[in-house]
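With one protein chain withheld, the remaining protein chains of the complex are depicted in position.
In order of appearance the chains are A, B and C, and numbering begins at 1 in each one.
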Amino acid sequence: MECQQLREQVYEANMELKRQGLVLHTWGNASGIDRERGLIAIKPSGVAYADLTPASMVLVDLDNQVVDGTLKPSSDTRTHTLLYREFASIGGVVHTHSTYATAWSQARRELPCYGTTHADYAHGAVPCTAVLTPEACARDYEEETGVQIRDAFAGLDPVAMPMVLVGGHAPFTWGKDVHAAVYHAGVLEEVARMATITEQVNAQAVPLPAHIVDKHYMRKHGPAASYGQG
Amino acid sequence: MECQQLREQVYEANMELKRQGLVLHTWGNASGIDRERGLIAIKPSGVAYADLTPASMVLVDLDNQVVDGTLKPSSDTRTHTLLYREFASIGGVVHTHSTYATAWSQARRELPCYGTTHADYAHGAVPCTAVLTPEACARDYEEETGVQIRDAFAGLDPVAMPMVLVGGHAPFTWGKDVHAAVYHAGVLEEVARMATITEQVNAQAVPLPAHIVDKHYMRKHGPAASYGQG
Amino acid sequence: MECQQLREQVYEANMELKRQGLVLHTWGNASGIDRERGLIAIKPSGVAYADLTPASMVLVDLDNQVVDGTLKPSSDTRTHTLLYREFASIGGVVHTHSTYATAWSQARRELPCYGTTHADYAHGAVPCTAVLTPEACARDYEEETGVQIRDAFAGLDPVAMPMVLVGGHAPFTWGKDVHAAVYHAGVLEEVARMATITEQVNAQAVPLPAHIVDKHYMRKHGPAASYGQG
Partner (left out) sequence: MECQQLREQVYEANMELKRQGLVLHTWGNASGIDRERGLIAIKPSGVAYADLTPASMVLVDLDNQVVDGTLKPSSDTRTHTLLYREFASIGGVVHTHSTYATAWSQARRELPCYGTTHADYAHGAVPCTAVLTPEACARDYEEETGVQIRDAFAGLDPVAMPMVLVGGHAPFTWGKDVHAAVYHAGVLEEVARMATITEQVNAQAVPLPAHIVDKHYMRKHGPAASYGQG
């Protein structure tokens, strides 16, 4: 079977989304890319998590053509592939409707960086895209969702900001591989929940000052990173 | 045993309500109908979920007469049967007191459609019925609850809007079969929770524009539905 | 062993509090009374739930004297015994620090009856006692807590209102036996949570009209009760 290892990683990532409680029913999908071959493994559309196997992952290329697999790929596939085309450094993409991150998407607000939990993974406020216009909606809906994300990232580094809220819809996250993308989906849900409570107990809450945002981000990601065993 | 398959489906649906955390104690019930025979299988009244079996499901007809079963049917039976009589296309009905959907019922507000999670299953705001008048309350309470729902659906298609909030009480949901009704009960609870948080983080939140509501609903339910493997 | 059956019921009730998530650490206790003998079985003080057994339940009389048991009874024992002395019809008492009910106690507000979930078990708003004065606090603290509850129930029937919020502290519930008292502790936590969300989504929410409160209470508790198999 082609791309067996990638399929297995993507299968495991999809199951991990479910285990972390980030996906209700079938409302989420994870994909990973083999950059050398230009092939993406992605969850099939509308299949229950209990029925997934590595073999049921669908292989598509960067132009959304199914290369291997008997099932239809996720209905969000064209958003995933656009992100892979636009963000050359990413190796995995995740889409969920996790509760708090989706609520902020529906509120159409960027998510402020209120603390170090957020700053450890995302360098500043998480952007929120505009809602699709009727014209964009009438074109290729899923591809246009990717276009909205790309436009919201003008001037932003997708490595330093591995997550986005799609206005009126729900979040997408990514990372160096599909495992990192899942990890970021969990981080986003938790920091969205913390931010909600932060504003609840202090309506005048202010974001973390830039010098601490920078310090925490660099502690985990800078050239002299001091976190972990690496 | 009569309607064995229907009993089993309804039994499974009631147990699934419990598994999804939509029912505390015995506060919920699911029913399914065999349209050809005009028979409804429904949970017995006040029996703990752990004690239910397919055989303990009670069979009633559309006039609320017990056809088979030694236990009393759910105290909400007359609401279920009125919905089956009024909404000819539905095959299953569910009633829960799930936390967020019940809170919105108690707040006596319709549930706005703030995002695509909602739009994928319900075409616009979920209606909330008026509270029963003293006169209606003095008549047949459970049947009058069904009347309130019917009245709230004047001009609404119960297929495109498979859920309702009963003012001061709690939600009812339905679908093409009892499994779909349970699924919609889970959707309603989650979108009610998301809407609560949406308003919490943006007091001026606005509903999703109609062109996106339509797009998402049609993506799953229109003649050219693109979601799933069907 | 004396009162073996009562000990077992009270042990099971304490464990059920833990299972329902109503008690964190050791913050709760349940007791039951044998009215004929005037003996109360109650959880020992500060013992972890995993270490409880029926034999570790402590037997006390209505004057708080330990009749059987090597452990100290719950530090809240004198509140329990006062309730048994004042409310002749009750057979079990429960105290928890469950999250939402405790928050309402801390907010020092009575809990409005916003819906039928509440009305099915408690006939109207759940009272909240005053906070103990310095003078009462300097006397017998636990007994004075019971006095506050008794005073808050002037004109109220403890059968129709089997629960109370102690201002600045936490809830007590009761019932015909210890099992009913535990059940009511779960009901109170859930309706307190629902009421919190109800007010969150509608700052002008109004209580359920009296005719529906009466109808629901009578449906479960009146002489012509129609709920359950009884």
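Keep this in mind: contacts are C-beta pairs under 8 Å (C-beta built on N, C-alpha and C of every residue); 3 or more make two chains touch, one makes a residue touch a chain.
Every value quoted in this text rests on a predicted model; they were computed, and no experiment measured them.
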In the full complex, displayed partners of the excluded chain: A, C
Given A:92, A:115 or A:175, the one touching the chain that is not displayed: A:115
Absent-chain contact - pick from C:71, C:159 or C:218: C:71
Touching residues on chain C - with respect to the absent chain: 24-25, 27, 44-47, 71-72, 75, 97, 99-100, 102-109, 131-132, 134, 137-138, 141, 168-170, 195-196, 199-200
Absent chain, residues of chain A that touch it: 114-117, 183, 186-187, 190, 193-195, 197-202, 205-206, 208-209, 211-212, 215, 219, 226-230
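By our rule, only the chains that are shown with their structure count from here on.
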Third chains touching both chain C and chain B: none
Computed distance of Cα centres, chain B from chain A, in Å: 33
Distance from chain C to chain A - Cα centre to Cα centre, in angstrom: 46
Multi-chain contact sites of chain C, meaning residues that touch two or more partners: none
